[in-house]
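What follows is one structure encoded as structure tokens, with my remarks underneath.
What you see is the complex with one protein chain gone and the rest in place.
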Amino acid sequence: MGETVPERTYREVMTCAAPPPATPLQVAARDFVFGAVWPRPGLSRRDRRWVTLTCVGAADAPEPIDEHVYAALNSGDIGLEAMLEFVLHFAVYCGWPKASHIEGVVRRQWARIQQERGAESGEFPLLDDATLGPSDWTQRLKRGVQEFVDVNLIPAPRPETPYIHAGILNFVFGHVWQRPGLSRRERRIITVACVAIDDSPMPLRSHVGAALESGDVTKGEMDEIVLQFAAYYGFAKAEALGSTADAIWARRDGRSAEPA
Amino acid sequence: MGETVPERTYREVMTCAAPPPATPLQVAARDFVFGAVWPRPGLSRRDRRWVTLTCVGAADAPEPIDEHVYAALNSGDIGLEAMLEFVLHFAVYCGWPKASHIEGVVRRQWARIQQERGAESGEFPLLDDATLGPSDWTQRLKRGVQEFVDVNLIPAPRPETPYIHAGILNFVFGHVWQRPGLSRRERRIITVACVAIDDSPMPLRSHVGAALESGDVTKGEMDEIVLQFAAYYGFAKAEALGSTADAIWARRDGRSAEPA
Partner (left out) sequence: MGETVPERTYREVMTCAAPPPATPLQVAARDFVFGAVWPRPGLSRRDRRWVTLTCVGAADAPEPIDEHVYAALNSGDIGLEAMLEFVLHFAVYCGWPKASHIEGVVRRQWARIQQERGAESGEFPLLDDATLGPSDWTQRLKRGVQEFVDVNLIPAPRPETPYIHAGILNFVFGHVWQRPGLSRRERRIITVACVAIDDSPMPLRSHVGAALESGDVTKGEMDEIVLQFAAYYGFAKAEALGSTADAIWARRDGRSAEPA
């Protein structure tokens, strides 16, 4: 008696057997989300998890957050260090309160996994202040400007408002984007999902455009990100993300129009 | 060669032909949203539009808001008066700013439809202040308390904070819920979609519970609302709505367990 594709996919992704579907929603989750989205090639399981974690975190959906954090850690697809870096990156783009909640979930689900494996949970070790980067402001801001340019592929703004000076140049690009534990490509994927949730048009165009323009994310991968996002945050916002990506891709004048 | 089910459904719902799908998102919209959700029996097309309009409005997704407002009016499923009442009810539960944006869309799409039909658009006539209801505060609050009880099936709170007094008893139940142009059942459906977007647990349980308890919405209809919501606002929040509805339905003590 074999598993169906949705059943096997659910088990691999959620690290437990799919409950028998009892409502139209659960049937659609099995057939669409686990039958038609997660198994697709074109985007790795780990990258799909980044999009999903961002969506469930932003959606404040308590059980899905618990389940997806547990599944990401328990599957081994995402390690604790990377998950904790995700929490900080998510805090920047979706705000501190939601990140605060996810951080609590990460701690609880990590402790649960340790317990299930008969391992000690213990406290997290204190982080070294050296991990905060250079403390010379001139050096930090110069490096932050460079990171802004490398990530966004446009000139950095002048440090003329608190938001730009203390926030963008000193903290977001002067520190967070440079932290090890998550690659720049992964940070781009998480950021794209966050700006799609917010759907302010300029950050959306900016981050989607930089992800594609840099080559860190191919158009095919972006199409898969859009679909993964549609499953967890809905087709309304996914449409804005998708049409933004399509318009940016279409404007790449004169380059070889390789298929997505 | 005839239309497929998704193609025909798209045309009926959106009042125009489906564009040929060019991305994975568009293929999934055709197959899942228009192939597996909209055509389902168990919830009327008009009721599905209320859920969808709420989702796209809350999602701030510019083109979907334009397209779904146009389609709802152009199809004849929803008239202008009911649409404007929807905007006010939505304002109560999702806030004035998003409602203000939708109201602009309603005006523009109405003008567009009139133009397409070669009819005069004209100004909206000023509304008569008599439509605001009683201006005797004692009478208004007494009636508001009664409406609160009839809608929520629990005692009304004491008017001891501005939110309850000026907001809930005077305005929300003292006026908005009583307005003609939308039935109570329709107001319940819109409210359930709004609280599902917000996913604050108490309003969610309260409004979903009252919708089911009153008999205005059957469990089968609620299951369809959950699925329609999942398509437009994602499976993460839909899970919270669905499990709330299922838990409330399961607790209905001693009543005949008619199947959903």
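For clarity, chains are labelled A and B in written order, and residue numbers in each chain start from 1.
In this text, contacts are C-beta pairs under 8 Å (C-beta built on N, C-alpha and C of every residue); 3 or more make two chains touch, one makes a residue touch a chain.
Since the structure is predicted, the reported quantities are computational estimates derived from the model, not experimental observations.
Peer 1: Among A:30, A:49, A:68 or A:98, which residue is in touch with the absent chain?
Peer 2: A:98
Peer 1: Among B:115, B:161 or B:183, single out the residue that touches the unshown chain.
Peer 2: In the full complex, the listed residue that touches the missing chain is B:161.
Peer 1: Considering the entire assembly, which residues of chain B contact the chain that has been omitted?
Peer 2: Answer for chain B: residues 60, 84-85, 87-88, 91-101, 103-104, 123-127, 129, 131-132, 160-164, 166-168, 170-172, 175-176, 179, 181, 194-195, 198-200, 202-203 touch the chain left out.
Peer 1: In the complete complex, which positions of chain A touch the hidden chain?
Peer 2: Considering the whole complex, chain A reaches the absent chain at 60, 84-85, 87-88, 91-101, 103-104, 123-127, 129, 131-132, 135-138, 141, 158-168, 170-172, 175-176, 179, 181, 194-195, 198-200, 202-204.
We adopt the following convention: only the chains that are shown with their structure count from here on.
Peer 1: Provide the C-alpha centroid distance between chain A and chain B, rounded to the nearest whole angstrom.
Peer 2: 30
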